[in-house]
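Handing you this structure, nothing more for now.
Every protein chain except one is present and positioned as in the full complex.
Right after this comes chain A.
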Amino acid sequence: MTESEFREEEPGGGARLGTRARMLIAAAAAVVLAGAAVVYAAVASDGPTAARESDVPGVVRADGARLRVLDNGLLSEVSLQDPSGPRSVSAQQCDRAYAAAGTVACLRPVGALGGTHLAVLDGDLREVRSIPLTGFPNRLRVSDSGRMIAWTLFVSGDAYAGGEFSTRAGVLDMRTGTVVASVEEFAVTVDGRPHRAADVNVWGITFTGDDNRFFATVGTAGHRYLAEGDLAGRTLKTVADGVECPSLSPDETRVAFKSAVGGDPARGWRLSVLDLATKKVAATVETRSVDDQAIWLDDHTLAYGLQRSDGVNDVWAVPADGTGAARLLVPGANSPSLQPSRDHAEVR
């Protein structure tokens, strides 16, 4: 088939097709339809009957665990049991969100009227605290107790993936009100030696259960280290190299992170898991580049955001041990965090 022959028969211009051609088209269409049906089978499994008529309002039931997500920047909530089902969409705008134990943290969009803020909301999404910050929202975490909040902002957004960039990571203690504007102020130890350098960047904080120790990425001299931090002691000590955006497992034995492909972030990141005791790294089966700070749904499962080429995000899940397959968890969402079960019948 040549180009000119192709052009001769543009559809819509009075093309004449014989029976065989029409059959081919029907078969092709059927294949497309079948593909669509498979894709949507899981999504729509309880669709037609789940939200029937007025006597069964299709609100998100809160009698099981839920996921808080951002739905194109709006703080939203879905059932973990039915993450593709109806979702509650609030009017709260965030570029990044994370919730734990009744503390909902939200990095507000940079707007015409000013820079970003850390907004702290209660479980009913009422704002209880607001801190103005400088930079572009990137990462956000709340400790499991709901007490500590940590954020990362890009101070310069230029050429982030490829080369130079600058971050600022801070911490708010909701109990004392103390703010650490930048953990770069902490005493940094690299490979056991005190390290002072102007190029130190810290990003991607994840808390341990004691609300004092944490893990984060320390970038300096071309390395991206996993560092263990101590808020009271104001220290950061590197424990591994090549680990970005750590996320501590619930049992605190492993760290999920993004591993630069071939050590070069310009080539993307592989979602991987580091065993803190053995320092062994296992890549997950997710081969697409994951530029996110993953969360743990349980001790065996990670969830993370992936963006389509048109800017729509989806939350995916994958086993943490390198087995299994990635699965679509929440279409059209990002920035997930886990809300444990609670007894209320409905949520806002």
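Quick note on the criterion: contacts are C-beta pairs under 8 Å (C-beta built on N, C-alpha and C of every residue); 3 or more make two chains touch, one makes a residue touch a chain; residues count from 1.
Note that contacts and distances are computed from a predicted model.
Of "Alkaline phosphatase", "propane 2-monooxygenase", "ABC transporter permease" or "NADH-quinone oxidoreductase subunit L", only "Alkaline phosphatase" is the UniProt protein name of the chain excluded from the display.
In the complete complex, the residue from A:67, A:80, A:149 or A:333 that touches the missing chain is A:333. When the whole complex is considered, the residue among A:110, A:131, A:181 or A:261 that touches the unshown chain is A:110. Listed for chain A, the residues touching the missing chain in the whole complex are 1, 4-18, 20-22, 24-26, 28-29, 32-33, 36-37, 40, 43-44, 47-54, 57-60, 71-74, 76, 84-91, 93, 95, 109-112, 136, 154, 157-163, 266, 291, 307, 309-312, 331-333, 348.
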